[in-house]
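Excluded from the complex is one protein chain; the other protein chains are retained at their positions.
This part shows chain A:
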Amino acid sequence: MASASARVAPIVETQEEDTPLSQLCRYWLNERHAPDILPAQEELLSSLLDHIRRQSEAVQLLRGEPSASEEEHIRIMLVQMEVERVKFIVRSYVRTRLFKIEKFARFIMTDATIQTRITTAERAHASRHAHLTDRHFHNSVLQSLPETQSHLDDAPVFVPPMITKPDENRPVFVHALNDCAPIRFHEDLTLEMKRGHISLMPFSFIQSLLAKGDVELI
């Protein structure tokens, strides 16, 4: 029995090996589930993109090799397939961020903290997008309205604000990767998540744990 459990242990560990790809998968899922824009993973992404480029170049070179055997061709195909699948994840990750950036473009332009979480290219896109949307509203509606009504930033009472902000109270499913520091919901309600624990709670409470990498969203 003892030997069996000893044999089981390493399997569990190898599953949790932290390759760049598995890291990206985690960031990708987090990004897809979080209502807010999470910090950009520029280093990870650029190292993966470099890897993809080198891999593709190598594949191109090998494909041109006339002496390659049947078996090698199959291997090359497998590599190509894998590259395509990684590209898919990268693309989905980038596009998820892009979608949120367009949605919150006007908010991003007014808020300094959120700007620290996005890349320069994303920031440029947000700025372009905010201007573009403003201009469209202006051309199709606002310019025809009387002067007093032609602003995009009124804040009348009882009406939701005109700038879309991330909804930080949206509930998310959280999976604890490590034992976490206690979360304080209000005065006498706290939750201490142990490793492996899964829970549903508003996003704002786990934001800091997510940033530390103690939890993941599922």
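Simple rule for what comes next: a residue touches a chain if its C-beta (ideal position, glycine included) is under 8 Å from a C-beta of that chain, and two chains touch if they have at least 3 such contacts; residues count from 1.
Just so it is clear, contacts and distances are computed from a predicted model.
J.: Pick, from "DNA replication complex GINS protein PSF1", "ATP-dependent DNA helicase 2 subunit KU70", "Exosome complex component RRP41" or "Ribosome biogenesis protein ERB1", the protein name that UniProt gives for the chain of this complex that is not shown.
T.: Not shown, but named in UniProt as "DNA replication complex GINS protein PSF1".
J.: Kindly state which of the options A:R128, A:R170 or A:K212 is in contact with the chain not pictured.
T.: Residue touching the chain left out of view: A:R128.
J.: With the full complex in mind, choose from A:L21, A:L44, A:L62 or A:L98 the residue touching the hidden chain.
T.: A:L98
J.: Sort through A:Q149, A:N169, A:T190 or A:S208 and give me the one touching the missing partner chain.
T.: Going through A:Q149, A:N169, A:T190 or A:S208 one by one, A:Q149 is the residue touching the chain not shown.
J.: For the chain not shown, which residue from A:V141, A:A181, A:I198 or A:A211 touches it across the whole complex?
T.: Final answer for the missing-chain contact: A:V141.
J.: Residue by residue, what part of chain A touches the chain that was omitted?
T.: With respect to the unshown chain, the touching residues of chain A are 49, 52-53, 56, 77, 80-81, 84-85, 87-88, 90-92, 94-95, 98, 102, 121-122, 124-125, 128-129, 132-133, 135-137, 139-141, 144-146, 148-149, 152, 154, 156, 159, 162.
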